[in-house]
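The other protein chains are all here in position, but one chain of the complex has been omitted.
Note that the chains are named A, B and C in the order they appear, and that numbering of residues resets to 1 at the start of each chain.
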């Protein structure tokens, strides 16, 4: 299966990509994707502990399952307002 | 001595006067004035317990002393905003 | 520097955005504005409008006291308030208070304090005029000293 990954702010700067499709094994979790994107873009390691993920526009924990076609946001600490 | 008394809102309606000079004996207090205005305008008795007084633009208790020329406001319960 | 009149008792319509602008400052990260308007109903009766009466000189001094106390309690950068008197219709603004601070928690608290103090300590009275032609002084609370 594949998920669509969007990188924001510092994560985008480090990955040098805005969005990409990432292939994953069946029944992969958010945590599995987290490992995979650091493998694809080693510089993301700097954000590994502070980043959170959204799955289809909702914040998801690392053990949340992913499905083919999901949209995953890679979200550094936020500072709106 | 004399003080200037200003009546507001329901107090003005009941006294049928906006302002007047009220003669008082020397060393009269706010409480003495309260008695005097009810004597002058008996209908003010209806507000006797809810009204408060200002002396020279500051809220004053009944035992506060008055001096010649003071400006006294007769203030029904307030409801601004 | 532009001089802004920051505390006003006025017979003219209040523009809340001007009150906000009077409190705004480049050094502030957040501003909180409270706007009070004439509601169309009171105790279930349809309101046509309100007449506000004020002891003007005392009210202006009280506004000065409120500003001073807000600045004493919170790190206020800008503060502005306007209260209208005279005849107001439903939907019109009767009072507006704006406070700006570096941090928003302070701005919320100082604005809340200020409008509470305006309601409790300003010598103002209002008479409701109902659609059925009757009118009555709004029952308030004894003015706070």
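For the reader, a short list of remarks on this structure follows.
Just so we're on the same page, a contact is a pair of C-beta atoms (placed from the backbone, for glycine too) under 8 Å apart; a residue touches a chain by one contact, two chains touch by 3 or more.
Owing to the predicted nature of the structure, the values given are computational and were not obtained by experimental measurement.
For the chain left out of this panel, the touching residue among C:30, C:49, C:120 or C:142 is C:30. Those residues of subunit A that touch the chain absent from the view are 6, 8-10, 13, 50, 52, 54, 57-61, 73, 75-81. Panel shows subunit C; residues 16-17, 20, 24, 26-37, 39-41, 90-91, 102, 104, 107-108, 111-112, 115 of it touch the chain omitted from the view.
The rule is simple: only the chains that are shown with their structure count from here on.
In this assembly, the C-alpha centroid of subunit B lies 26 Å from the C-alpha centroid of subunit C.
Note: centroid distance subunit A to subunit C, computed from Cα atoms, is 49 Å. Between the Cα centres of subunit A and subunit B there is a gap of 73 Å. Residues of subunit A found to touch two or more other chains are absent. Residue positions of subunit C with contacts to 2 or more other chains are absent.
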